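This report refers to the structure that appears directly beneath it.
A protein chain is absent from this complex, but the other protein chains hold their places.
We just call them A and B in the order they show up, numbering each chain from 1.
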Amino acid sequence: MRRWLSRAEEAVAGTLLVVGLGLCLYGVVMRYFVNQPQAWVEEVYKYCVIWGVLIGGAAALRHKKHIAVDVLYAVLPARGKKTVNVLANVIGLVFSVLFLVFSLQLVLQKYGSGQVSMDVGIPLWIVYLVLPLTGLLLARQFAENAVAAWRQSLDELKHDIVPQEAKEALAHERRETSPARKGENACDADAV
Amino acid sequence: MTLTLFSLFALLMLLRVPIFVCLALATIVVLWQQGFVMYMIPQRMFAALDITTLMAIPGFVFAGVIMARGGIARHLVDALRTWVGHTSGGLAVVTILACMVFAAISGSSPATAAAIGSIMIPGMVRAGYSKTYAMGLVAASGTLGILIPPSIPLIVYGTVAEESIGKLFMAGVLPGLFMGAVLVASAIMVAKLRGYGREPKADWATRWRALGKAMPGLLLPVLILGSIYKGIATPTEASVVAAAYALLVSRFVYRELNGKVFRAIVQETVTTSAMIFFIIASAMLFALYLTNNQVPQAVAEWITQSVTNKWVFLIATNLLFFILGTFLEAVSIILITLPIFLPIIKQMGIDVIHFAIIMTVNMELAMITPPVGLNLFVVSGIAKEKLGAVVRGVAPFIVLMILVLAVIVVWPDLSLWLTKSVK
Partner (left out) sequence: AGQGDANSGEPIVIKFSHVTTPDSPKGQAAEKFKELAEQKTNGRVKVEVFPSGQLYGDKEELEALQAGNVQMIAPSVTKLVGLNPAFQIVDMPFLFNSREAVLKFWDGELGQKLMKSLEPHGILGLAMWENGFKQFTNSKRPLKRPEDFKGLKFRTQAGKVLEAQFKALGAGAATIPFNETYVALQQGTVDGQENTFNNIDTQRYAEVQKYLTVSNHGRLDYVVLVNKSFWEGLPEDIRKALEEALKEATEFERQLAYELDQKSFENLKKAGMEVYELTEEDKEAFRKALEPVYAEFADVIGKEFIDGARALK
């Protein structure tokens, strides 16, 4: 169920992004090659891309894409690392819930005012629906990460941070010693 | 209150909370204490992204990932290696030149870093460069995107200062070339010291074969440049044109693209773009608090009132830009401080166009100074490396660029010569 949800979420995010960028290209083609610029394209493609990227925020969290600072973490003992991991995700959860609540207020406010977008006239409450959805998805992911961090064994954490140079050397060596590389980049660490 | 904001931000960062949450949550806490109406927070974050020119970021990330996974990048890098791999720092020089060419078509630095970095970082690493160095080089060279015209910050500057945008663009050319030349010189020196670029020399047959294979990729910059200069696409739209072309080449020329690869490409584009967009949205929220409480305005006004010497003023403004640049985003710095500085710039006899270039170089620095530096995030995202590693790689370049900035400040003619000689 959880995996299914994650997959659906990533499929929706990816589709919105690709459709959005595709619309942008359609706008270029219509303006230059057909000489019939479509004024609605800009707004719609932008909303599609923003929706896709915002929905993808939780997936980015799942794949550890969001940037965090490791200065303190790197020097902590395993137990400290575990505490920090749990705490950071709980803090993220708190933020997500606040964001969810504020976004719901925003959607309700826009629903009440009936305000529509400038170009195409999409009701803004629909445009902003992506915000509470983003909050919800982030909350779910932070919660999941917090639980995972709670369950992680201390042994695992001892080797969590490999010094940068060592890692680079390792990666370099691995590349040099594997002659057949074609297609290998298809399955990235992210996909695991 | 501002102190609370910064301490909270620092504390959250130490706890390894994602940077976007650090920025947003710290701002939420202080805004809450001021009785701010909270539904404006998601609204502001959405509005921060609701800017068409920002769409170049997912566009170029998409193009970059396709190139990296669909064969284009590999063939390009192979060709570059056979041609310049044996020269000291050859690939680094190519990286810088590629950034300069790309800067000449794009008005945005993160877009430049994303487009070039996704090809050249893996290429340099494979040719034996340290990844830290490669990342720093791309982050730094990528900043040229806003100095070499066209440039979005210069357009914003021109609008606020009511200066000719054409002239501002022209003023950026020589400093941009100068900065590029300094980067090239440094790359050659570093390569000599560390022994980068000592690959076996390829024979001519191999070179031409590699070049032939890389042709579709080499045509890409021509296509992007051409689509903008022929008026087919805006620089933002050019990112999507590039992505579409890369998809076609990967699918039909190199035949390395299937459904599975495509899904992986899209997923990486979404998550990388999300990382960058979430930070932009949160950084704009952070900026909202500072502006709302007139913090940068107060400092800028204090400088204009207490400084009467031209050189002291230039040093003070540069310092202020540098500090603001560590955590604010380029366009908001210009919008907030320029109106306050403009009258005194004119009064002190500083050329408004020269000041534009000084400011732009500062904005370049802002993109590579932690904790909030868009190029750092972009490079970290495309190279899949920790922010710390990127920062370590970029640190020497920050020093180098500050030296270049000093030259640009004391040598107004470098910026102004072209604007005077070309009418």
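Going forward, a residue touches a chain if its C-beta (ideal position, glycine included) is under 8 Å from a C-beta of that chain, and two chains touch if they have at least 3 such contacts.
All figures in this text were calculated on a predicted structure; none of them were measured in a lab.
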Where the missing chain makes contact, among the chains that are shown: A, B
Touch with the omitted chain, as defined above, among B:5, B:84, B:152 or B:401: B:152
Residue among B:234, B:267 or B:318 that touches the chain left out of view: B:234
On chain B, residues whose C-beta touches the chain left out of the figure: 34-37, 39-40, 43-44, 47, 50-53, 107, 150, 152, 155-156, 158-160, 162, 164-166, 228-236, 288, 291-292, 294, 332, 335-336, 339
Chain not shown, touching residues in chain A: 27, 31-32, 35-37, 39-43, 106, 109, 113-119, 121, 124
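The rule we apply is simple: only the chains that are shown with their structure count from here on.
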Averaged-CA centre spacing for the pair chain B and chain A, given as whole angstrom: 21
Complex contact set, residues of chain B against chain A: 12-21, 24-25, 28, 38-43, 45-46, 49-50, 52, 55, 58-59, 62, 68-69, 125-126, 128, 130-132, 231-233, 237, 240-241, 243-244, 256, 260-261, 263-264, 266-275, 277-279, 371, 377, 380-381, 384, 386-389, 392
Contacting residues of chain A [partner chain B, same complex]: 10, 13-14, 17-18, 20-21, 24-25, 27-28, 32, 42, 45-46, 49-50, 52-54, 56-57, 59-61, 63, 65-73, 84-85, 87-88, 91-92, 94-95, 98-99, 101-103, 105-106, 109, 128, 131, 135, 164, 168, 171-172, 175, 182-183, 185-191
